[in-house]
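Below is one structure; the comments refer to it alone.
On to subunit A.
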Amino acid sequence: MSGPRVGLFVTCLVDLFRPTVGFAAVKLLEEAGCTAEVPQAQTCCGQPAWNTGDRKTTQAVAKGVIAAFEGYDYVVAPSGSCAGMLRVHYPELFVADESWKARAEALAAKSWELVGFLVDVLKLERVAADYAGIVTYHDSCSGLRELGVKAQPRALLAGIGGLHLRELADAEVCCGFGGTFCVKYPDISDRMVSNKTKSIVDTGADTLLAGDMGCLMNMAGKLQREGAAVRVRHVAEVLAGMADRPAIGEARDGGEGA
Partner candidate 1 sequence: MEGSTSHDFKANATRELANADLRAALSGSDRTFVAGRARVVANLPEFDALRDAAKAIKDHTLANLDHYLEVWERRAREAGGHVHWAKDTAEARAIVLALCKRAGARAVNKGKSMIAEECGINEMLEANGIRPVETDLGEYIIQIRHETPSHIIAPAIHLTKAQVEKSFRETHTGLDPARDLTEPRALLTEAREILRKKYFEAEVGITGANFLVAETGSSIIVTNEGNGDLSQLLPRIHIVLASLEKVVPTLEDASTILRVLARSATGQEFSTYTTLSTGPRRADDLDGPEEYHVVVLDNGRAAMLGGEFHEMLRCIRCGACMNHCPVYQAVGGHAYGWVYPGPMGAVLTPALIGIEHAAPLPNASTFCGRCEQVCPMRIPLPGMMRKWREREFDKGLTPRPARQGLKLWAAFATRPRLYRFVTGLAMGALARLAGRKGRLRRLPLAGGWTRYREFPAPEGRTFQAMWAEKRGRP
Partner candidate 2 sequence: MSAEVPDTAKSRAAILGAIRRGLGRDGAPTRAQREAPETRLATHPRNLQPARTAGADHGGLAHLFRHYAEAVQATVTEVADMASVPAAVADYLRRENLPARAVMAPDPALDAAPWAETGMLSIRRGKPTESDEVSVTSAFAGIAETGTLVMLSGKEHPSTLNFLPETHIVVLSADRVVGTYEDVWDRIRRKMGGAVPRLPRTVNLVTGPSRSGDIQQTLLLGAHGPRRLHIVLVG
């Protein structure tokens, strides 16, 4: 294949909880003409340490990511939050270390969130998928505000046969996940996610989509606790035509998944 060589930054949550999203990302990248590879030396982007104020540990994690990915034409993550970490925050990490700063900046310049990459870099206008249902879409904060991911998923979703998008009232308001925030301040996080699930249910949609596993697990967990019959999926699953598996946190019909 002659397309760009893309290193898939799987993200820890997709790797551990939702491999389907990783395979969906590979499928989308390959169908768009890329060579997708998955370096084994990846774990996490380092946000837990970075958001706790532990710069040293963050640097250690980031150096591993930079070394594993700097040989690719692009680094793509199915997450606005992790891609934002690579693109926006890695260069801030190494203020005193010129050589690592340069490597971090080089990596940042070629790091993308998956759907943003498909639309803005690969100029993808349509995906070959169908989805029968009414979906609503939550704009995850980092993707939206750090990377400007807003129109791209909507553009691709608009081309999917059978899919109706019904916009969420507070689509740009945080769902209350915030990484460690949701366990540090569970009561506040609960109020935020409760507001969010109310808006979701109010749309009458049968499916909720977003581009970040953290937010999705938060909203799925709350919707299920509330007994709401809304299915929750990563947008890549729908775009890749892989929405036939059980949704996030949904009961499976047979054996162990995947």
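FYI, a contact is a pair of C-beta atoms (placed from the backbone, for glycine too) under 8 Å apart; a residue touches a chain by one contact, two chains touch by 3 or more; residues count from 1.
Basis for inclusion: all candidates are chains of the complex that A comes from, given by their letters.
These figures come from a predicted structure and were not determined experimentally.
Screening 1 or 2 for touch with subunit A: in this complex the touching candidate is 1.
Contact residues on subunit A toward candidate 1 in their complex (touch as defined above): 10, 14-20, 22-23, 38, 40-44, 46, 48-55, 57, 60-61, 64, 92, 141-142, 145-146, 170, 172-174, 176-193, 195, 217-218, 220-222, 224-225, 245-246, 248-253, 256-258.
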